[in-house]
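Missing here is one protein chain; the remaining ones are kept as they sit in the complex.
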Amino acid sequence: MKKEKNGVPDQDTRLKLFELMLDCRGLQQRAFDLFMQNMVKGTTHLGMGQEAVAAGFGAAMHPDDYTFCTYRGHNHTLVRGVSMTSILGELMGRDCGLLRGKGGSMHLTSVEHGAMGSYAIIGAHMPIAAGAAWSAQYRESGQVAVCFFGDGTTNIGAFHEALNFSVIWKLPVVYVCENNQYMEYTPIGEVTAVKNPAADRASAYGLDPILIDGNDADVMYSHATAALEKARRGDGPTLIEALTYRHGGHSRADPGKYRPDEEVEAWKKLDPVKTYRQRLLEAGIAESILEELESVSNQKVDEATETASNSPPPPLDIAHTDLWADGGASWRN
Amino acid sequence: MKKEKNGVPDQDTRLKLFELMLDCRGLQQRAFDLFMQNMVKGTTHLGMGQEAVAAGFGAAMHPDDYTFCTYRGHNHTLVRGVSMTSILGELMGRDCGLLRGKGGSMHLTSVEHGAMGSYAIIGAHMPIAAGAAWSAQYRESGQVAVCFFGDGTTNIGAFHEALNFSVIWKLPVVYVCENNQYMEYTPIGEVTAVKNPAADRASAYGLDPILIDGNDADVMYSHATAALEKARRGDGPTLIEALTYRHGGHSRADPGKYRPDEEVEAWKKLDPVKTYRQRLLEAGIAESILEELESVSNQKVDEATETASNSPPPPLDIAHTDLWADGGASWRN
Amino acid sequence: MAKLSYREAVSAAIAQEMRRDSSVIFIGEDVAAAGGVFKTTEGLQEEFGPIRVRDTPISEQAILGATMGAAMTGLRPVAEIMFSDFFAVCWDIVANQIAKTRYMTNGQCTFPLVIRAANGGGVRFGAQHSQSVENWAMAIPGLKVVAPSCASDVKGLLAAAIRDPDPVLFFEQKSLYGRKDEVPDGEHVVPLGQAKVLREGDDVTIVALAAMVPKAQKAADVLQVEHGISASVIDLRSLVPLDTTTVFESVSSTGRMVTVEENPRLCGWGAELSSLVAEELFWDLEGPIVRVTTPHIPLPSADCLEDAVLPSPGKIVASVVELVD
Partner (left out) sequence: MAKLSYREAVSAAIAQEMRRDSSVIFIGEDVAAAGGVFKTTEGLQEEFGPIRVRDTPISEQAILGATMGAAMTGLRPVAEIMFSDFFAVCWDIVANQIAKTRYMTNGQCTFPLVIRAANGGGVRFGAQHSQSVENWAMAIPGLKVVAPSCASDVKGLLAAAIRDPDPVLFFEQKSLYGRKDEVPDGEHVVPLGQAKVLREGDDVTIVALAAMVPKAQKAADVLQVEHGISASVIDLRSLVPLDTTTVFESVSSTGRMVTVEENPRLCGWGAELSSLVAEELFWDLEGPIVRVTTPHIPLPSADCLEDAVLPSPGKIVASVVELVD
């Protein structure tokens, strides 16, 4: 695993990374609490423990770049600048929700922020991200598409097709495998022919293997920057495997009992938010500054919870809107 | 490209290989002629130029092993011992056809010969072959499944899924990529991220890269033998990339004009049947023996043509049979 | 008779069949060590071991391809596709390979396999995890299609599906997993292709499937009590084979049919049944054939929106009242 960081981000960037991670952590903790209070119906997939991956890219991307993520997409959507209220509102099925309740937790999308969707079928968004990159290339817009996915996703056909396709057309796309060691409940090693599910397959697409510490925001940031620059230069795709861990279960109230306690404990010691806080302190940033960021973030979460909770359910007639571009849903005359 | 042959097959085997290639060549030449006479309707995909691949495996496999092949499956079906009459009959839509006209050229199957089907959707048969291997493993039958596919097939999702799946379960299956340099009309290099579409991807499944001369029947035979033994030992799958070339177009009357003349000429010099004949002569086998084999083969083709041409069309009522195991096709009571 | 949940009936059926036939094997994602994401297969790996009950990678094409290959070479595999929506990533194996190969080979191969999948909405999972896709399967010649509405049928029909020599797509309605019913003790097998008349009435025949069955029963109660309308209720249970005999008998006598489908409007089994009745039973009809379906939209996620669009007892009642009055 590569640990070197191609230089350390500057202090503003580091504070930004910390802030993004705090927001992600706080939002997700709250989503979990609301779920336990039965305020979030259906399902929700948290990325607690994986915040550094999204934060590193969030800080490095241009505002008009594209992100494509999965059902476990709260972090990735938030770091693009989407409001906490609209995310929590969507989870709670309220009118203030990002999709007014029509999509739900697994489909967070905010086109105005370049958050081009959260996809709930494994692998599907990889070729779709290639398509956005193809469009950027054709339009010569300088945009890059970043596509996040899990370790389990590396065993589905769409992964293979998307990577080959992106490389032959030299598309400006960055594929980021968040290897959190498990598919839903099954350890990735039990179902994968290679040790590092993404990095060990990079050569099958003529790409360099990149295996990095996904819990280290600085590492994520520098690799994100490099990959985005490469794409913008016209040098094509990058495939990154970021090693990380989800603190909780796969979804909803899954207690994650299939994982050995020691494993969970070991990874919790590598908590990206806590370790980064410690690093910032060691780098001379004052405790008071960090506390201030924490309190601002907490307050944002509280306010968003309040606003979303007070938002009414969506009006029922929106169920029949926006299937088609004309705003309607009719299939006959 | 590995040229070494792990030893040369014995003389009987070599004659067998030659015989199989002759039969394949003769049958296909005849299929082409019949197509041009409008006696073969629909489509047909010939493997002229690629006979050594099928012959090498045909000679090395046990009678109860399984083969899975593609629409370009005449060679692979024939080498398992299926009669020429039933193959030509199927191409011509006659009652004597292997499938009595219900499948057609692209679906040749003879379960009694272990020829478990020709599949016309790219890649689909790769996981199906894995399933037959899984069954053999579970039943401890000692059988091996061999799956033939083209270079173009390496870019579809099913390829990726089948290989990973087969490796993690250590299935007794051999995947054979016949790299004939083209998908239908498009050169494989234009649409593939690596130079050797199968061999350069073997490591993505923890497999050794094997890139061999697919026009050399001895090479094919020795690699087939080794892969089959490995599978039977319980040591899991092998992925072989065999370099070869189809002499004609992709299908039907395609003249293959997208290919440079020099390229076609160069490969025709490497014709597997002609070069093998030369090698046998050089190894001291008498011209008369080879001529005798040729004349027997020709005669078989002529007889098969005669019998198939005289076979009536199938009775129309078979269109309504054998959808279900009860022999019928009814969906209601 | 023991009370089992719809969920428990799944593992009961698989266990029953695995005990009697060692060629039955079972695979899927997270189904073995963890017992399935819907906990439908808990205990199977403990009882039958990691060779017969096995976790797979996220490779639906490989799962079903392997299932097909195993079935055509002597085994009776059962595979799980976690959500029926995921049939879309492996539809080729289902629709082009499994369904057609027996026919194309003129009967040389047989495919005694079962593919189970959690189907349908009502659990706020959003448009990609809530579809009712039994009509996708019904449209493909060569597939048998079963969708039970209660635990007893889950056990009996799943057992029958495993014994059946043909490929069966077995749709488990995820909104019903918690529903408990009496299930006969001991070996329990219910033949495929027989609809169940749950209630006999004079005025109208309501035909329903899976999660729509309890809603239709509820509606029939309301119709009787509040509107004096007497409805027959038929649980179709299987779409292929389709028990037109039972349905036609009832519709001939009531003269009216209302179908209740969870799938979106276009090209559902209700359309097929309606067209059969309109062709073959036309002269027995006393009024239009009415279909209650989800509108032709993807399912929204928010609870209030999802409830507003799925067929409900209230909508069934309203449709029947309009028809009969």
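In order of appearance the chains are A, B and C, and numbering begins at 1 in each one.
Note that in this section a residue touches a chain if its C-beta (ideal position, glycine included) is under 8 Å from a C-beta of that chain, and two chains touch if they have at least 3 such contacts.
Since the model is a prediction, treat every value here as computed from it, not as a measurement.
The absent chain, not drawn in this view, touches the displayed chains A, B, C throughout the complex. Only one residue in the set C:Ser5, C:Gln108, C:Gln128 or C:Gln217 touches the chain that does not appear here, and it is C:Gln128.
Remark: the residues of chain C touching the chain excluded from display are 85-89, 91-92, 94-96, 99-100, 103-104, 126-128, 135-136, 138-142, 240, 263-272, 274-275, 277-280, 282-283, 285, 287-291, 296-298, 300-301.
Think of the hidden chain as still there; on chain B it touches residues 41-43, 93-94, 97, 99-107, 119-124, 152-153, 155-158, 183-186, 190-192, 258, 313-314, 316, 318-320, 323, 329, 331. Contact between chain A and the unshown chain involves residues 66, 68, 99-100, 102-103, 107, 109-111, 116-117, 119, 121, 124-136, 138-139, 145, 157-158, 161-162, 164-165, 168-169, 318, 321-327, 329-333.
Everything that follows uses one rule, which is that only the chains that are shown with their structure count from here on.
In this assembly, A is the chain whose CA centroid lies farthest from the centroid of chain B. A separation of 36 Å divides the Cα centre of chain A from that of chain C.
Annotation for chain C: residues 56-57, 59-61 touch two or more other chains. Shown for chain B are the residues that touch two or more other chains, namely 157-158, 161, 164, 168.
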